[in-house]
Structure formats: structure tokens, C-alpha cells
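For this view, one protein chain was removed and the others were kept in their places.
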Amino acid sequence: MYNEKVIEHFTNPRNVGEIENPDGTGMITSESCGDMMKLTIKIEDGRIVDAKFKTFGCGAAIASSSAATEMIKGMTLEEAEKFTNKRVLEELGGLPDVKIHCSMLAEDALHAALKDYREHHQK
Amino acid sequence: MYNEKVIEHFTNPRNVGEIENPDGTGMITSESCGDMMKLTIKIEDGRIVDAKFKTFGCGAAIASSSAATEMIKGMTLEEAEKFTNKRVLEELGGLPDVKIHCSMLAEDALHAALKDYREHHQK
Amino acid sequence: MDKKQIYMDYAATAPLKKEVLDAMMPYLTENFGNASSPHAFGRAADAGVEAARKQLTDALGAHNGRVYITSGGTEADNWALKGYAHRNARKGKHIIISAVEHHAILHTAQMLEKEGFAVSFLPVDGMCMTHPEKLKELLRPDTILVSVMTANNEVGTIQPIEELAKVTHENSSAVFHTDAVQAVGNVAIDADAMGIDMLSLSAHKFYGPKGIGALYVKKGVVLDNLIDGGAQEWGHRAGTYNAASIVGMGKAIELATQNLPEHVAKVTALRDELISRVLTIKDSQLNGHPTQRLAGNANFSFAGIEGEGLLLVLDLAGIAASSGSACSSGSLEPSHVLTAMGLEPKYLHSTIRFSLGDGTTREDVEYAAEQIRIAVEKLRALSPIYN
Partner (left out) sequence: MDKKQIYMDYAATAPLKKEVLDAMMPYLTENFGNASSPHAFGRAADAGVEAARKQLTDALGAHNGRVYITSGGTEADNWALKGYAHRNARKGKHIIISAVEHHAILHTAQMLEKEGFAVSFLPVDGMCMTHPEKLKELLRPDTILVSVMTANNEVGTIQPIEELAKVTHENSSAVFHTDAVQAVGNVAIDADAMGIDMLSLSAHKFYGPKGIGALYVKKGVVLDNLIDGGAQEWGHRAGTYNAASIVGMGKAIELATQNLPEHVAKVTALRDELISRVLTIKDSQLNGHPTQRLAGNANFSFAGIEGEGLLLVLDLAGIAASSGSACSSGSLEPSHVLTAMGLEPKYLHSTIRFSLGDGTTREDVEYAAEQIRIAVEKLRALSPIYN
């Protein structure tokens, strides 16, 4: 069902946790399946310098969360704005058809966190 | 499907053929399945002294014909009038449900032969 | 598979018993004839089919009607509902099913609803139990059919079938169908004594082959055919006999019935051991009825973690379980069974079913309980809604 890369991310998820005093926080619940992801990011000089997640969800949701946090670390805010779940799918080498929507969680959480950053933390 | 007695009668049918100058002839076609039986009988002193058959039909029809001719030989006309397929079924030890109607052929042919005897040969 | 593999998904499907496979082998080899053919090859196959039908009839106490062979529980359920509704629509167009039926009943009833039948749902309590007095309230003069499963596939609750059938017959002219797919081999059944008019079963749930099942129909209950064609099954279910699987089903139900008390006692003890170990995990609960439940069924919820994620961690640890009905995986909505039971929302997506069976050992239970604890801890550490 899942490929090795997905299993690897699921088994050893990167960047688990919550950043203290984050610059942006995104908390998303998937309407279709009830999965949840909380993403906290640290931003310095227009770049994401740290990202941590907590996810309630299936293997695809957790692996996508893990992969996404790795990918966005180091991105400029402009790059991050353009980030989509397609990139996560590519990075993971694909997900089963019924699980593709799970990778949306990471995209949505990122955009929520960026919005939060703009609204509350940007001077 | 058929028991051994049926198979035995089918394999070695008794009284096959046609009696020359019979006292009664019955030729019957089953409406339900197209089987045919021709029965010729010889009557002396109010008794069936000989009976021969020819049958176009399945195993049950042929075995019933054979058994019936054996049974009716020696019967008085009164006994023969009361002869039914139940007797044939008993003699054969039963037939499959879908084949019970085949034993009617012998009953019908006998009654046709007796009628023929009464109409044409009885002084 | 070289690493440890523990199967705890017997309710999804069970392996063939060795005796069952042995009984099937002649029909997969030399006795290959078409059971409807009158020649020797056909008669050998037919003898197997009819012996199996007798085994089924005896095991179900179903001497007051006919056991028809189908391609499984799903076909039997479809046939019972569609066949009865279509044939008897002029008597009334109201059907009652329980709120916790398998999709084979639920989706079939919904199709009938689209065609113009009215469907009422018999509710369950928090332990997934139906209540005869509630059924009485739902019965109407135009109710033609009531269908309540003997035991639920997700949480294992065993329904009061005899009472439900009695209420149905005393208060209406409806017939009573039960989906006994999960029950056969786990619950003693005496169809005629229990007042059952129709009963569905599926062989692979009691260590028989997949793709074969049966519908028992009591004398006098008349259905439209679901599958028309040749003259098999007294003209009511066409298709060349799958003699090997039918023989396997017959052997399986015979064994299941012979061994029922020992099987239930053994599996119940293992299940209770698993339950008591798992419930030591904080913020966990057992779903379904504490005692009126299938011998092998242990259905848990763990606050803060998602069932499919848990399933995957356990799968990687070599433990096969289910996050609901295997048949409904691919669906994203929370289980209609858990919803009907009024499960707390925080537990709705956090449920996992372990179903134990013939091959389960005490070591399996101990290992599984330990792995469940580890997995729950691991996933809770990842959870945004648990701390």
C-alpha cells in the first residue's frame, strides 16, 4: 500500500513537536477524514528556519507532515507561499489514490501558519 | 441419479419388441417430454399372457417400460385395469423427482392397449 | 514474511482449516464435474454439493425450509432484501434494518429506498445493543421485512434475535431476516426455533473458503431471483456449482458447530486477557457490550490517536488488525456503527478492532498488548490533541 519512503517517514518522523514561541502556527482539520495537523514555524530574515509538527492521522498524513517540514525548512516566504501538496507527493514518491488528500493537510497547515505569521507576528 | 435396479432394467430391458398379431396395442407420446412407448399385449382367458414394448426415451422411461411389462404378464384384465405407475416406482425402488413422470408412460400405454383390446379384439 | 506475524483480523477473514482444505482437494482435482451433469463426473460433484447442503441445514437447525448456495454473505444479504422486497412490494413498502448493519445490508436497503421503499432504522444503545420494544414502535401495517444482524462485525455485540423475531411476528406480518455472517461459528443458531425466516452466512468467516455463502429461506417465504439462468437451486439461483467451495463450506460449518463451546471458551478467555491488558492503557475504552459480544472481538478506542495510523504501526510490528470493517476501508467517514452508538467524538476516529480466532495463542495476546501500548504512546507523542 505505502512505499518504503512513506513508511520510513512514518516510522521515523522528522521535526515532531512544537516550537516554543513560534512565529507562525497553523492548526488544520481535514473536513473529509477528520485528520489534524498542528504546524509551528520559526522565521528569520524572511526564511523558515525551523518547523515542527504534530499530526493526528493515518500513515499518509504523518509521513506527509514529516516530509513537508523537512522541505520547508530553509525556504523563503515567497517559496513557501507557492508550496503545494504536489511537492510532498513527489518527495514521498507517491501515495495510494485514496490517500492523496492526506498530503493536503501539510499544504493547508503551512499556509495557515504563514497567514498567522503575517497577521500576528509581522511587525 | 438412478439406482442399480433402474440401471439393470435399462441395461438389460425385458420384453423388447412387438408381438405379432397382438390382442391390444397402445402407442403413447408423453406430452411433457416427447417420450414414446409402444406396448403390445397378448390376452388369453382374461389374462395378459405376453407383453412386449418399444420405447423412445430416457433411462427412466426405458426402465419403467421394462419393469412394467414384467409386472403385467400374468395379470387378469381386472388387475391390469388398476395398474398404476406407483407400482412401477415401487418395483424400481424409486426414480429421481424430475423423472417420476416417465413412469406414467407405461401406465398410459397399458391402459391404451387394454382399450384397444376392448374396442377391436374382444368378441 | 520472515518476521513475527500475528493475525488478529479473523473477523475480516479466517484462514482455511486444514480439514476443510483436505475436504476440498478432491473437488479441485478428480471430482471436477459439473454437479448438474447426469454422468458419473457430474454425480460425484453433486454428491458433494448435497452432502454439504445437509451439513449446513443440520448446523443451522434449518429443516423448515431450504438452504440456497450463494457466492457469499453479500450476495445472500442482497438477495434476501431485494428479492423479498421486489416480490412482496404489493403487501407493503416499508422495511426496518438496524442502524448498525454491515454495508451489504445498509447499502442494499439504501438502493431499495431509491426505488421507493421506506426504510426505518432500529437504533442501538451505547453498547450497540438493539431493543425489542424499540422494534415494536417501528413496526407498521406496511412493514414487510425486518433485518437485524445476529452479531455486529465492528464491535461484536450479539443481538437478541429470538426476541426481535418474536416481536416482529407478533406485531406485524413482516418476515425476519438476520445477517449471521459474523455469528456462525461463534454463536449457537437454531433458525427454526429462533423464529428466523431468512438467514445469511459466509463460509470464510468460519474457516471455510471465500466466495461462497448461503441464504436460508423458510418454507412459505417467497423471493424474486437475484441471479437468473440455469435450473440450479430449484431454479432460484443459477450458475455452475462451485462444488469444491461448497464442500469446504459444509465441512467448515460442521466443524464449527461441533467445536462451538470449546472454541468460544478458548477464544473468549484470550480476548478477555487482551481486553484487561489493553485497558490498563490510559484514556482507552472497550467498545460494544462487555459480555454479549463475539468471542474473538475486542474493539478499543484510544484518545488522541487515529485508528489507521495505529493500524500501520502495529502492521509494522507484525500485528494485523482492522480499523473498522475491512470492506469499508477506502471510505473516509467515521463508521456508521460507532456513530449510531453515540461514541464520543474524540473516540470516533480512534478505534481499532482486534479479532482473535483459532490460531491465536496466549503469547500472541501478550505480545500484541505490549505492542499496542508502545504504539499508542508513540502516536500520542505525535498528536496535536493529546498531552
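Just so it is clear, A, B and C label the chains in written order, and each chain counts residues from 1 on its own.
Note that in this section a contact is a pair of C-beta atoms (placed from the backbone, for glycine too) under 8 Å apart; a residue touches a chain by one contact, two chains touch by 3 or more.
This structure is a prediction, so every number in the text was calculated from the model and none was measured.
Across C:38, C:61, C:123 or C:160, the single residue that touches the chain missing here is C:38.
Subunit B meets the missing chain through residues 2, 7, 10-11, 13, 16, 27, 32-38, 54-59, 61-62, 98, 101. Against the chain not shown here, subunit C presents residues 1, 5, 7, 9, 12-16, 21, 24, 28-29, 32-34, 36-42, 44, 71-75, 77-78, 102-104, 107-108, 110-111, 202, 204, 209-212, 225-232, 238-245, 308, 311-312, 314-315, 318, 320-322, 325-331.
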